[in-house]
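The other protein chains are all here in position, but one chain of the complex has been omitted.
What follows is chain A.
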C-alpha cells in the first residue's frame, strides 16, 4: 500500500518532468548540429594560401636543452618556417594568474609535451613529417610526477592557502571518534571531442583576426598582444562555438591561438593550427590529481565536530589556473555538511606534468571526495551506514561555511529528504539486502551523494559581463555577449531572455558569435556562471530598450506608459491588443531617432572575499542536490554496472528544462567516468601512457547507468540566479562521486575482509583486486 502510494507520486513527478521536456525549448543550434552544418574552427573556409602548423614538443619531462637541429626539417619541401622562442617579439609568457609559463621552452623543458617550436608548412601532413626530422638533445634532470614527491622536495607553485573555522584542536579533544586517513583522486582528461585549435588571419595594418576554440576570448586576445608586443585592439578574437570545453579550453586554448597569431604576424598569411588528438592529450593539462590526508572527529551521536584536511594538488609544471582551483577545493572541503571546526590547507605542488587546469567542478570535486571518504571510513569503523553520518550533518539555514559565508536558502535537507521519500530509500535498501543474500556472484551496493556547490567566480572581480543588443529596423534582433557556446545551451537561454522581455518569437533573434570587438574585457565562460552573468546583462539591456519602446508606443498611441505591454509581437494597452505591431513600433522608433542599440553591464552584487582573512561572502548562491546510486558488481570478473541513479536536484526555477536536464545527465556521467574508468597514467619519467583514446576510456552508451531519474526539488528559487533559474553546468558532476562509494559497498558485501580504500578511479582492476583481497 505504502509503496504504491510512493510509486504513484514518483510517477506523477516523472510525468511532470517528461511533459516539461516536451514543451521546453530545444538548443537553438540543434537544427544545424544534426545536419552537420554547424561551424567549428576546423570548418572555417580558409583563405587562399593558408599555412598549416604543427607544434614540436619536448620528448622529455625535465631537462636542459643541449641542442636542437632544425636543418633537415627546414629543408623539407613545403616547410615555410619554424618559429621558436627566439622569434617572439614581445614576452615569451602566457601564464594567466602567475607569470611562470613560457609559450615556447627556452633553455629548459619542464614537462613531456611542452611546446618548443612551431612548424609552419603548406599542409599539416608536411609539417608533421618535418617534425620527425627535428633532432633534439636534452640533458635530463630529475622528474617529479606526484604531488607528494613535490612536497618532500619543497617544489610549489605558490604559498599554501588555509581556511579555518572554530578551533579544531580543542574540538578533537572532545570527540568520541577520531579517524585519520589518506585519499587519492586521479586526474581526468577533458576529452572535448573537438581538439584544441585556432585559425589566424592577417587584416590590414598588422591587425590580426583569430578564430579560436576558446572559453576565454579575452585571455586569448590579451596573451597574443603580450607575446607579440602589440596593443590589444589590434587583435580580434572570434568564437562561433566549441565542440566541448569542460574547462579544458578556459586557459589552455590560448597557446595554440598565440602560436598561430605569431606565424601570421611574421608571414602575413593565414595559419591554421588544429591539434591532433595525440598532441592534444600529450601537451595539455587535465583535472588535477589530489593526494590528501584527513582527520575527522565525531561525537557519540555522529555529529562531525572537527575536520582537518591537507590537500596536495598536483599542479603540473606551471601555475595555469591551479591557485584558483586550489582555492575552490577549500571552499568545498565540507561539501553539504556543517562542521563547526574546520582546518583545511591546500598546497599547489609543482611537478613535471603538463600544467593541470580547469575541469568542470574546478577543484570542488577533489575536495568533496575527501570528506565523503572520511565519512565512509568513519562509518565503516563505527559500524553504521555512511548515510547516517551524512544525514546527521547536513547544512541548515544560517550555518556558517568555513570561509565565513552564512548559508541562506539552503536546500541540502530538502533535496536529501525529498530523494529519500520520492525514491523510497528504505525499500531500495531492502531490495539490495535481499539481492545480496540470495546472490553469490553478483553483489549490489548503494550510496547517497549530497552536493552543495557555490556559484560565482571565487575571484570576485571576475563576476561581470556585458551584453550588446541591436534591434534592426525590420524588428529582428542581434545579441552579442561574452558567453561562449560550448554545448551548455547558454545561447539558447540568452535568446529566451530577450524573447521573453520583448515578447517576440525566437526566430526574430540571433545570437552573434562571441567577439572581442563587440564585447570587450570579458571573463571566460566558466564557473557555471555564464548564463547568470551574461543573461542578467542581456536582461538589463533588453529592459532598457523595452522602456524606450514603451515610451515610443505611449507617445504614438497617446496612452500612459504604465498601461503599455508588449505581447506576441504587438503592443497591448491595458491588456488589450492594439493595431501597433512590433515591426511598426520599431519603424516608429527609428523615425523618432530613438536608439535601438543598448549595451548593459552586470556585476554580481553582494559578493566579496578577503584573501588576507580568508573570509567573506564569495558566492551569489549555492546549488544543492542529492543522488542515490545503485550498482551491481560482477564478482567473478570485477566489472560493474550502475542500475540506477536517482536524483533530486535544485534547479531553482528552471527556464529551460531540457537543456538543464542535459547538463545534469552529462555532468553526472562525466563524474562517474572520473570515479570509475577514466584513468590517467604517467610513467615515472613523466611520459603519458594513457595517450590515446584506445588507452583512455570515457563512458560510452553501454556504460552509463541503466536509468537516470532527475526530479526538481520544490523551491522558491533565488533571485541572484537568472530568472531564478540556477546555474547547472558544474554541480551535478559531483554526484558522480557516489559511484565510488556504491561500488565499494558492493565489494564489502562480497568480501568481509575488504578494508575500505579511497583511491579513485575505481577501475575494474581495483574492484577485482579488492574483491579478493585478504
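Definition applied: contacts are C-beta pairs under 8 Å (C-beta built on N, C-alpha and C of every residue); 3 or more make two chains touch, one makes a residue touch a chain; residues count from 1.
Convention: contacts and distances are computed from a predicted model.
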| item | value |
| --- | --- |
| Undisplayed chain, where the name is taken from the UniProt record, one of "Glycolate oxidase", "Cell division ATP-binding protein FtsE", "Electron transfer flavoprotein subunit beta" or "Xanthine dehydrogenase small subunit" | "Xanthine dehydrogenase small subunit" |
| Which residue of A:40, A:177, A:435 or A:472 touches the chain not shown here | A:40 |
| Of A:135, A:276, A:396 or A:505, the one touching the omitted chain in the full complex | A:276 |
| Interface residues of chain A (partner: the chain not displayed) | 21, 26-27, 29-40, 42-43, 45, 125, 128-129, 190-195, 241-246, 276-277, 440-441, 486-489, 635-639, 658-659, 661-662, 665-670, 677, 679, 681, 689-690, 692-695, 697-704, 708, 750-753, 763-765, 768-769, 771-772 |
